[in-house]
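The structure that follows is given in the form of structure tokens.
A protein chain is absent from this complex, but the other protein chains hold their places.
Letters are used for the chains, namely A and B, taken in the order the chains are written, and counting of residues starts over at 1 for each.
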Amino acid sequence: MTGKEMLRRFMRQRAAFISGIFVVLLIVVALLAPWLAPYPPDLPNYDRVMAVPSLAHWLGTDELGRDVLSRLMYGAQAAIQAALIAIIIPLVIGVPLGILSGYLGGVFDEVFMRIVDGILAIPAILLALGITAALGVNLWNAMIAIGIVFTPQFARLARSQTLQIRSEAYVYAAKVSGAGAFWTMGKHIIPNISPPIIVQSSFNMSFAILVEASLSFLGLGAQSPQISWGGMIQQAYSLMYMNPWLILAPGVAIMLTMLAGNIMGDGLRVALDPKLKKV
Amino acid sequence: MTKRETLLEINNLRAYAGKAGESRSQLVNGVNFRIDKGEIVALVGESGCGKSVTALSILGLNAASIEYENDSEIRFHEENLLQLSDRKLRKLRGNDISMIFQDPMFSLNPLKKIGKQMTEALLQHKAADVRTARQDAEKMIERVGITDPKRQLDNYPYQLSGGMRQRVMIAMALLCKPELLIADEPTTALDVTIQAQILEIMKDLQQELDVSILLITHDLGVVAEMADRVVVMYSGQVVEEADVYALFEQPLHPYTNGLLTSVPKLEGASDERISAIRGTVPSPQELPKGCNFYERCTHRSDRCKEEEPVLANHGGRNVACWHPVVEGANDVERTAIRN
Partner (left out) sequence: MFLRFLTKRLFYVIPMLFITTFIVFSFILLIPGDPALAILGENASDENLAQLRAQLGLDQSLFIQYWNWLTSALVGDLGESFFTGESVQEAVFSRMGITFQLVTTAIVIAFVFGTTLAIVSMMKPGSWIDEFARLVSTMGTAIPNFLLAMLLLAVFSLSLGWLPATGFISLFEDPIGFLRSVLLPSIALGAVGMAQITRHMRSALIEVFETDYIRTAFSKGLSIRQTIFHHGIRNAILPVVTTVGILYGNLMGATVVVETIFSIPGIGQLAVDSIMQRDFAMLQGVVLVMVVIIIVINFATDIIYSLLDPRIKYE
């Protein structure tokens, strides 16, 4: 399948297409936040504390009178960063290790996979909590922790895909005809294991946003003045008995972004898998 | 030949994949034939010619996306099965008409014991209790040649070989003493030695129970072995229908002729060549204007390209061809008697 055809298969799915547009818009908003945001995100306005949505403040103001919409836009930056870091680390560390393990097999594979399984038995959030605590509490470290947590997952996926491809006739043929290990991996294995990894990345981006928000909510992520959606939820939570609706704006932002990530993942799965015809 | 009572009659069956009005492809295009009581009719053709769709339409088991023409008819006991409610159809299935399928490996539920699966139809249709149903099932699988039936009923399908499973399928299908058994390529997935056994069992039980069989196959050896009458289908249409002896003696349609000559023979000159039919079946989306077999035919004329031949009587047999194969005079043009 050509790239063009994949793109067409992806666009033909309406929900996936809309989700794709949503993600692109989110990135644009995050990049242009300093110009798009109607107010500076940290500007308090003690005359308009916890105001309901109005023309001046589309999504109202928080407990310090800061504009919720502006904070949401800056929070998008953290969300996008978290999502990117959370998949770049496993792609750079986990995937090569997984391919190597699957390709080499033997004792290395055995030991490596046991370690991976061992790490995977620890609940992801708990592991992320522990690593964040180890690295020091701030938003940046929380993102790195999430990336580390996802690494064994990707290693496992890359390994199982490599095993599958390795046993296929054409890889065997390449080896018999004298192709070296790196040539085989680069030429045959990486292109063939990419689709499932791309799909997994899409799902994990949305899971990363959830974990980042959870860590920030528990006080182990964004620290004031860093702005993240999870941090906004934490602030809103402390005021929940007075004003429960403050959680809505960041909550809905997280939910929509996760939804878009999941639907995109489904769409990519269909678009990249020639065997799935149902569109 | 004595005139027998008709059991099932298919009139002008047309089936489409997809909804009316949208772009849809025609899978079955005006199929007509009948099955008499106690008769074995073979439905022959290449894969994709519509024989399975035809068979499945009898029991209403085609996918929901397949639609039939309003005037299509499958008559069984004065009722049109295509118009029957789901409820009434379910009363027929497994009771008056039952079916066995191509691959016995996948036709049985892997997680259920054989006995449970066999008695299901009995419990559904006959007011039987579990014990008598089980006894009936035991007797029946003994009749299809399975030893130690008591123990086999407590086995799971994976513990049985393919041939054994097909025996179970046959026993299961005949348990309610149906009037018609539809067998969709029952031996295709089996080893040759097992094939012969299965066919023998089917033939024996057919005579014992006086059941009619619609045998769907592409294997002419099976046809010769089993059938009383043969219906040949090509790309959604019946192209020839004849008594089995007459058909093997002298096929009239060039396609049937091609099928027969593509089977290697033992007797006869060793230098006689096997002739394969060239080309492939046209796709249902782009059927030609004239005869569907035109592209592959050795007897074609310009008329075949323009005019679609209809099934017509030719010396007591039906054939849909402008130029039927006649020994010694292959290209004599005949006038078809339209019906």
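Here is the rule we use: a residue touches a chain if its C-beta (ideal position, glycine included) is under 8 Å from a C-beta of that chain, and two chains touch if they have at least 3 such contacts.
What you are looking at is a predicted structure, and each value in this text was computed from that prediction instead of being measured.
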Practice task
Quick one: say which of B:Phe33, B:Tyr68, B:Phe101 or B:Tyr234 touches the chain that got left out.
Solution key: B:Phe101
Practice task
Would you mind spotting which of B:Asn11, B:Asn32 or B:Gln124 touches the chain that isn't drawn?
Solution key: B:Gln124
Completion exercise
The missing chain sits against chain B at residues 59, 61, 86, 90-95, 98-99, 101, 103, 106-112, 117, 120-121, 124-125, 156, 158, 169, 172
Handout entry: Residues of chain A in contact with the chain not shown
Key = 114-115, 117-119, 121-127, 129-131, 133-134, 136, 206, 210, 213-214, 217-220, 233, 237, 240-241, 244, 247, 251, 254-256, 258-259, 261-263
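Everything that follows uses one rule, which is that only the chains that are shown with their structure count from here on.
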Completion exercise
Rounded to the nearest Å, the gap separating the Cα centres of chain A and chain B is 55
